[in-house]
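Yeah, one chain of the complex is gone here, protein chain that is, but the others are all in their spots.
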Amino acid sequence: MSGSLALRHLKNKCTQHASSNCFSSFNFSRFAHSLPFATVKADEISGSQPAEVLNLVQGNWTKSSNWNTIPDPLNGEPFIKVSEVDEKGIQPFVESLSQCPKHGLHNPFKAPERYLMLGDVTTKAAHRLSQPEVSDFFAKLIQRVSPKSYQQAFAEVYVTQKFLENFCGDQVRFLARSFAVPGNHLGQQSHGFRWPYGPVTIITPFNFPLEIPVLQLMGALYMGNKPLLKVDSKVCMVMEQMLRLLHECGLPLTDVDFINSDGKTMNKLLLEAKPRMTLFTGSSKIAEKLAVDLNGRIKLEDAGFDWKILGPDVHEEDYVAWVCDQDAYACSGQKCSAQSLLFMHEIITEYKHNQLAMVLSVLEKMHAHLTAAVVSNDPLFVQEVIGNSVNGTTYAGLRARTTGAPQNHWFGPAGDPRGAGIGTPAAIKLVWSCHREVIYDIGPVPQNWATPKPT
Amino acid sequence: MSGSLALRHLKNKCTQHASSNCFSSFNFSRFAHSLPFATVKADEISGSQPAEVLNLVQGNWTKSSNWNTIPDPLNGEPFIKVSEVDEKGIQPFVESLSQCPKHGLHNPFKAPERYLMLGDVTTKAAHRLSQPEVSDFFAKLIQRVSPKSYQQAFAEVYVTQKFLENFCGDQVRFLARSFAVPGNHLGQQSHGFRWPYGPVTIITPFNFPLEIPVLQLMGALYMGNKPLLKVDSKVCMVMEQMLRLLHECGLPLTDVDFINSDGKTMNKLLLEAKPRMTLFTGSSKIAEKLAVDLNGRIKLEDAGFDWKILGPDVHEEDYVAWVCDQDAYACSGQKCSAQSLLFMHEIITEYKHNQLAMVLSVLEKMHAHLTAAVVSNDPLFVQEVIGNSVNGTTYAGLRARTTGAPQNHWFGPAGDPRGAGIGTPAAIKLVWSCHREVIYDIGPVPQNWATPKPT
Amino acid sequence: MSGSLALRHLKNKCTQHASSNCFSSFNFSRFAHSLPFATVKADEISGSQPAEVLNLVQGNWTKSSNWNTIPDPLNGEPFIKVSEVDEKGIQPFVESLSQCPKHGLHNPFKAPERYLMLGDVTTKAAHRLSQPEVSDFFAKLIQRVSPKSYQQAFAEVYVTQKFLENFCGDQVRFLARSFAVPGNHLGQQSHGFRWPYGPVTIITPFNFPLEIPVLQLMGALYMGNKPLLKVDSKVCMVMEQMLRLLHECGLPLTDVDFINSDGKTMNKLLLEAKPRMTLFTGSSKIAEKLAVDLNGRIKLEDAGFDWKILGPDVHEEDYVAWVCDQDAYACSGQKCSAQSLLFMHEIITEYKHNQLAMVLSVLEKMHAHLTAAVVSNDPLFVQEVIGNSVNGTTYAGLRARTTGAPQNHWFGPAGDPRGAGIGTPAAIKLVWSCHREVIYDIGPVPQNWATPKPT
Partner (left out) sequence: MSGSLALRHLKNKCTQHASSNCFSSFNFSRFAHSLPFATVKADEISGSQPAEVLNLVQGNWTKSSNWNTIPDPLNGEPFIKVSEVDEKGIQPFVESLSQCPKHGLHNPFKAPERYLMLGDVTTKAAHRLSQPEVSDFFAKLIQRVSPKSYQQAFAEVYVTQKFLENFCGDQVRFLARSFAVPGNHLGQQSHGFRWPYGPVTIITPFNFPLEIPVLQLMGALYMGNKPLLKVDSKVCMVMEQMLRLLHECGLPLTDVDFINSDGKTMNKLLLEAKPRMTLFTGSSKIAEKLAVDLNGRIKLEDAGFDWKILGPDVHEEDYVAWVCDQDAYACSGQKCSAQSLLFMHEIITEYKHNQLAMVLSVLEKMHAHLTAAVVSNDPLFVQEVIGNSVNGTTYAGLRARTTGAPQNHWFGPAGDPRGAGIGTPAAIKLVWSCHREVIYDIGPVPQNWATPKPT
């Protein structure tokens, strides 16, 4: 099929949806080891052998009397039982958060050995995820709760592994890097530090059951916070198992709390516990409600309305057509960054050269600015579109896409002071720490100084 | 008076207040020049010759029919008439904000010559403020509306001048510095930019009529935003004159709007105009209300409860006593950073060595974390107090103070994701821009690439 | 003339040289002020009223008995008398350098008020150069000793002014910004500082009599060094006057020494004084000799062999032809960055597409890598040329040129560990300071610590 046909085909396909739940996988039967940290076997969870997901608070895994039963997306059988906390059960979580002071579990002047401990935990966890039996375990676990192909589920595990590799060794403490500038006189120096918020909460959605919570959780920990994590109940099994892996790698049981609950309970908990910061990834509607409930003490990554615009130099390329196809249909799990709107240059049809300004004004009127793509190698065209838009993660060039959120670059919305980023050192510092300035002024007091006479 | 006596004296003095409105000044009569930009003469404003303060919108200075009359703090005469906009008059301001797109007046891909223009405006304005007749004009203007000594008022002008000096020449564009990292394959690179918010609002209080609005306003402009500025009506005359100076130095009339109004009107305007970001400096109560009204699209610098703690090595120093005195009483205008609570080590009385933990837990329970001082040259003591506290601007060492907010270091609260900073490059970037990531992916597409067969 | 003709014309012109000494200027007669700092009048220097250029050492302007007479390039008349130091006269300069310790005149732990003083000197000097009578004075002075048009000479003054604007206010101390990272246990933090070299020398050539010495001299001072400056005797008059301006602006007389001498004497001085660092801008031959004489304690900006390559997308553009013309002929003073070699794509003639690799291998074999230009908006072509070359300052895009060295970006050779840069914050830090690490390790010593038993 020629590129031209491919693009035409693409247009025809725009009203259909063709996500294939290709639950294929590689055969890892050679890894007969059971995994010491795991409390479930990915292949064996079923209606007759349902998995149980617990809560973790103040260092203890706990069960409530309230079970939320999750149906298997393949056959509708109830195959996961999630122990959910109700409004009467939130007190231990509120107390646990309140035990962490505002200055955090560590900061550059307190318990710096924790930076090293977290570097070690991360090194071990990265290595664990690099082991085929472990990555296979998590990829399959993701598949059990989410309509992803094995390749897509594995990619999520892989990105998580690569993220962890980025914070091995001393890289956690390097996040706490401060700067200093000479003051006005001898003995004065001003220092800018990254300070934790202390007790914080993280609320993450169903579409990336492992990647989003791990990247945000570890970022929160690295900077010195004590996080309470809540993952969408439909997929929370994945992260519950991952926490057990992190404990195996040395993470103290009391460092992270983990809660399962409905939204109303969680809302009540937030209002009582008053976390110093909350990271919310999910729908715009809930995001706006939480922003009000929490008086703006929040960072958000909400849904995007993600456009792609093909430049005047894009003609009949198979490659571009294929990427468009992938962005629109193939990445079924990536709700937040899937291509929502496609503009093509008059080579094909959609807009004429003198209509670019109109297209740009359409983009300006949108309300969510997560990802975008400018498919063009014409530098003047790219410059005009980027200079007149605001999407947070914008791909540019003939190979541009809108999906895929790797660990090596910033991913997040722009144009909003509440906007969060995920995964990179810059994102972690922005979301999980604030600036604190310490000005040393040690003297000496100038010789012959005397108390000034009152004027 | 010995240091010991001085500290005791200080404690006795704790319930009195002794701010002296020492309206002295130097004699600048030799500067007979009138100032072309100015529409008032600082010395001649009076009940019979009242000053008028106008609004600026869409490039025009405008008068409303609604005048708010400000009484002279010295004799109660109505000496300033502020033209205030009421709810029916907000439309032009809403429209003016809406004319600025989300991607701002400039960004690294749009109108970069504006960075240079702003560098030039800043260079000229810094030089203007360095001229004795201009600094004297503004110092006196500040004194007319605010109970400051000439020295204090002049210090505010001086800090403003020094701030402007910091952004001469290319330093405005250096704020837009981006970074980039190699991608996964040839032709891919990810770039992190600082992006403007576009239409923004700035609301500033009475206590620093010149410094706070100039530093925030220029920061907003530098990063590419179009700000609407509102200053407390009691003192807005100062900033109205400063805007005229900036215009003289080349700032386009349409770059900044300036509004006078009561709080209710401003609130309505904010709800209609929906600015992308709002900087509020002022009372905690209004700050929290605005945070809700604006769904958290806000940065705040609210009141601080500012403590000072004297270390075990502080004995009978005159110098320390004098600084305490200054922090508590002498800087009457500096409401936000004045010393609110003083802990002394048992040399004197207040706390014993084994009570430090208790003192720290008192600090932890406070709700506002702006400034603090740890008066000690004992590095272990300083380490313990800093590591267990969270105030945003913390002075440490024998010469530590809580007041004084120069342009060379960060000033702002910590421990709050909504916290603003003021004046430094780091503060400007944090408050007035967000991260935008652009990932170039130009190819080449791998040789022999073919559309993958569907699986 | 069409672009095609223009490019052909350009090729024909390649063997001629057409620099026009257009000594035109604007009329500044309205600036009747004499300049208090100046000891010459640019218009009145002549054979009958020759200018005298002195030396400055240990705070005193001195004359030697040895005068080097410089002929007027316009008419050959001896119009400048340079007081040159001979080998017997170097002792005061050697002593003056030795009076500066290795840790410099200031550093972050010593005399930080000097950072502010230099910021003030710079602010004043930038303003001075912005005054038409002062910029005119220096532009004309440059023209008297150098074959530049008024526009070119003025551009040199303007770049110098803009450079100074970049280091107003606190920007000098911001150059001394350090960073710190948490250590292994409580009380340990490692800090990376920029440290001065102490006594240093600067040797600069004839082609930019003001810009090169000012930018390097101020950089050296900013970081805490004490420089001895030597400018090519033919043009040293310009810098001698500039030093007098700097003194007027508050630079202490003892901060900089200034010497005129022949090369042999300077070499002897260097061997005796053993400066901690030497910046040399000039011919490659002398650069290599100095590198050996000074055992490599040197940074170099030597001559470039500066190529330009036109991409396959460059056709008949007038604009490109005009820029090529400018780069090759019009900027007669810019020896170091003038275009030395031009490759055009087969649109015109020089190389065919499959010869690009060959062209790149020619570039690889060159020995000096200062500037280059890739004239193309084809991102894949630009990527290939940049990725396979090494010139330090490379311009890319349809508007690329090889000449012009503004103050806002790095200018200097690449591919050589001895390579210097000029003017930007990054260049100043690289050339004029080194890394010093200070690791605080204050304790507390762990409770119950006891001397380990020998094993």
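Letters A, B and C mark the chains as written, and numbering starts fresh at 1 in each.
What we mean here is this: contacts are C-beta pairs under 8 Å (C-beta built on N, C-alpha and C of every residue); 3 or more make two chains touch, one makes a residue touch a chain.
Note that this is a predicted model, so its numbers are computed, not measured.
**Student:** Out of C:K81, C:R177, C:H247 or C:R436, which residue would touch the omitted chain in the full complex?
**Tutor:** Checking the options C:K81, C:R177, C:H247 or C:R436, the one contacting the hidden chain is C:R436.
**Student:** Who touches the missing chain here, A:K162, A:K234, A:K274 or A:K289?
**Tutor:** A:K162
**Student:** Considering the complete complex, identify which of C:Y115, C:F174, C:W195 or C:F208 is in touch with the unshown chain.
**Tutor:** Residue touching the absent chain, from the options given: C:W195.
**Student:** Using the definition of touch stated at the top, determine which of C:P71, C:P101 or C:P252 touches the missing chain.
**Tutor:** C:P101
**Student:** For review purposes, identify every residue of subunit C that touches the missing chain, sorted by number.
**Tutor:** Within subunit C, the residues that touch the unshown chain are 1, 6, 22, 24, 101-103, 107-110, 181, 183-184, 187-188, 190, 192, 195, 197-198, 276-277, 288, 291-292, 294-299, 317-319, 321-322, 364, 369, 377, 383-384, 386-401, 406, 408-412, 414-419, 421, 426-427, 430, 434-443, 445, 449-452, 455.
**Student:** Touching the missing chain, which residues of subunit B?
**Tutor:** 108, 110-113, 115-116, 170, 173-174, 176-186, 188-189, 191, 377-380, 397
**Student:** Give me the subunit A residues in contact with the hidden chain, please.
**Tutor:** 119, 123, 126-127, 130, 162-166, 168-171, 173-174, 186-187, 379-380, 383, 407-408, 425, 442-444
Please note the rule applied: only the chains that are shown with their structure count from here on.
**Student:** Of all the chains shown, whose C-alpha centre falls nearest the centre of every protein C-alpha atom combined?
**Tutor:** If one averages C-alpha positions chain by chain, the most central is B.
**Student:** I'd like to verify one number: the distance from the centre of subunit A to the centre of subunit C, where each centre is the average of its C-alpha atoms, in whole angstrom.
**Tutor:** For subunit A versus subunit C, the centre distance works out to 47 Å.
**Student:** Round to the nearest whole Å and give the separation of the Cα centres of subunit A and subunit B.
**Tutor:** Computed value for the inter-centroid distance: 33 Å.
**Student:** Which positions in subunit A are in touch with at least two other chains?
**Tutor:** Within subunit A, residues 108, 110, 181, 183-184, 188, 377, 397 contact more than one other chain.
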